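One structure is given below, encoded as structure tokens.
One protein chain omitted, others in place.
Our next item is chain A:
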Amino acid sequence: MTVIETRDLRKTFGSTTALDGLDLVVPQGQVHGFLGPNGSGKSTTVRILLGLLRADSGHVRLFGQDAWADATELHRRLAYVPGEVALWPNLTGGEIIDILARMRGGLDEARRRDLLDRFDLDPSKKSRTYSKGNRQKVAVVAAFASRAELFLLDEPTSGLDPLMEAEFQRCVHEVKAGGATVLLSSHILAEAEALSDRVSIIKHGRVVQSGSLTDLRHLTRTTVTAETAAPATSLTAMSGVHQPEFDDGRVTFDVDSDDLDEVIAALSRLGLRSLTAHPPTLEELFLRHYGEEIQVEAPTRGDGAR
């Protein structure tokens, strides 16, 4: 069953185009990484999925229902963690968790206790006194303490320390094991890489690349470091080899996935003494789509399209 489906989604704010024909499909039980830098349209997409914003055109369905018209009904089945967590300063964290869970339609008491403990959150403090990380924890605990079928998580770990981030990842695995669907918007690539079954990379309000990590990696290069008996200078001439660097009998280079087999065979003929190769990280995938533009555009592009 398809849980999230958007087709040709468009949204502008004045002269800013936030979404420019966004297509996104997430089937049930999948953890879907939604990747892009600030201002690429991630938060706008999530808010349209929540029915908080109305798309100018296009088609948005959650669980087969219209995200705008049936918003209230849909919200019984989902939980949301916003990227920027604002809380009512004079309510305590515990009170806010309870309110949100009750308004969402029920609270799993054991789960609440367990999560407060795991995230080391004091529920009796007024939220005015919480740090950014603790405010984030309130939203995370409130979301995972519900029995939702869909989790919309908009940069949920900003402000969490590495221990809490690990705890958060365990929570995602738990809800996934329970059959829930997760849309994880992030610019923290390691997080998406650790959790996601599939990722979509969004750029200027449209998805430019979507697939499993294996699919995406196939399109890119592997980084190889080898030590050979004979000098490996002949590699320079081989097709698919990029940026070879020679250093005291060792060579490091990137190679296109399609040429990998041939290049490794050539290395082997030179007398391999050691070989390490690693697949491209998501970081590298990301930079391929954004690398040049981030340098050029980052200073001028604001947060307008969030």
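FYI, a contact is a pair of C-beta atoms (placed from the backbone, for glycine too) under 8 Å apart; a residue touches a chain by one contact, two chains touch by 3 or more; residues count from 1.
Criterion: contacts and distances are computed from a predicted model.
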>> Name the omitted chain as UniProt records it, choosing among "Tetrathionate reductase family octaheme c-type cytochrome", "Exporter of polyketide antibiotics", "Multiple sugar transport system permease protein" or "Chemotaxis protein CheA".
In response: "Exporter of polyketide antibiotics"
> Which listed residue, A:V25, A:I99 or A:A194, touches the chain dropped from view?
Replying inline: A:I99
>> If I consider the whole complex, including the chain that's not displayed, which of A:G41, A:P82 or A:G205 touches that chain?
In response: A:P82
>> In the whole complex, not just what's shown, which of A:V25, A:A71 or A:M238 touches the removed chain?
In response: A:A71
> Which positions on chain A touch the chain that was left off?
Replying inline: 13, 47, 50-54, 71-73, 75-76, 78-80, 82, 84, 86-88, 90-92, 94-100, 102-105, 122-126, 128-129, 139, 142, 152, 304, 306
